[in-house]
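Of the protein chains in this complex, all but one are displayed in their positions.
Up next is chain A:
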Amino acid sequence: MELHILEHRLKVASIAKESVPLFTYGLIKLAFLSSKTRCKFFSLTETPEDYTIIVDEEGFLELPSSEQLSVADATWLALNVVSGGGSFSSSQPIGVTKIAKSVIAPLADQNISVFMLSTYQTDFILVRERDLPFVTHTLAAEFTILRVVNGETVAADSLGITNGFVKPKMVQRPVIHPLSSPSNMFCVTSLDPDTLPTVATLLMDVMFYSNGVKEAVVSNEDCGHIRFFSFSLIEGYISLVMDVQTQQRFPNNLLFTSASGELWKMVRIGGQPLGFDECGIVAQISEPLAAADIPAYYISTFKFDHALVPEENIKGVINALKVSQAEKH
């Protein structure tokens, strides 16, 4: 297995819903006119609370500096696990589950805080730049660690930290934070970048303007329904997470879908905003899922974390996590 340390230096920021008009110009440029910027990593996730933006330093310059923009203090680096070898047993669980044991748990054990971003194409594990030596040291046993420099992968320098690390005992990690599961079903999808212009207006509508309308409808019909939409454009690849209702607004055959047409339900983690310092949250969720071989997506936002699991597994997942939660008490 290879662990690639990508060259993007990322900022994680949050924009309050009501302030978003201030930023739409920059956001639209980042999302739809990427050739006009030097940005290579951009992700925008809308939750009922806010817009979370993950963007590289080049892209961050496109956003006006404003008090409305809360930025997490650190610079983050994205890690990406590449299977490397050609092993092709297709029964392998996908996504976060796959890396739960090998990456997420060891980092949690070392008290390294992670920020997750799953996309259609892959999973990014964001760590603070200052934590990188600890990360590479922790993971060096399991992975070939490569750094991406100018688009080419090179062996990462040994960072020279060899002592002071005690392999901690495997501890049970009960789920600490409250969980909720909205009623809407989601799909994770992508589209051909060439066709992006044809749906740009629709996407803009979904991202910035469908808020009020939807809210009204939702609050009336289904109180379990939440507003959640994620768009990312990372190294030329587009990834979209949207609920089925939103998906239906797109023209047929335009969005990439899996042959099996799988749908996902969400588990939202956190009652209070989670902050950036607490460790082990992703591990708490992903470990039980990995144990049960349930594939999952995991998207961290500024305030809360979101896991997506296959709709048919949602009950089992909730139960398993509830059990874990119960163990705390």
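The definition used in the following text is that a residue touches a chain if its C-beta (ideal position, glycine included) is under 8 Å from a C-beta of that chain, and two chains touch if they have at least 3 such contacts; residues count from 1.
Just so we're on the same page, contacts and distances are computed from a predicted model.
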item: Per UniProt, the name of the complex member that is left out, chosen from "Melanocortin-2 receptor accessory protein 2", "SERTA domain containing 1", "Pyrroline-5-carboxylate reductase" or "GATOR2 complex protein MIOS"; value: "GATOR2 complex protein MIOS"
item: Candidate in contact with the missing chain, chosen from A:D123, A:E287 or A:D305; value: A:D123
item: Residue, one of A:N150, A:Q172 or A:Q272, that touches the chain absent here; value: A:N150
item: Residue, one of A:S66, A:N111, A:T201 or A:S258, that touches the chain absent here; value: A:S258
item: Contact footprint on chain A, counting only the chain that is left out; value: 4, 81-83, 85-88, 90, 92, 94-95, 118-123, 146, 148, 150-154, 187, 190, 192, 194-195, 237, 252-253, 255-262, 295
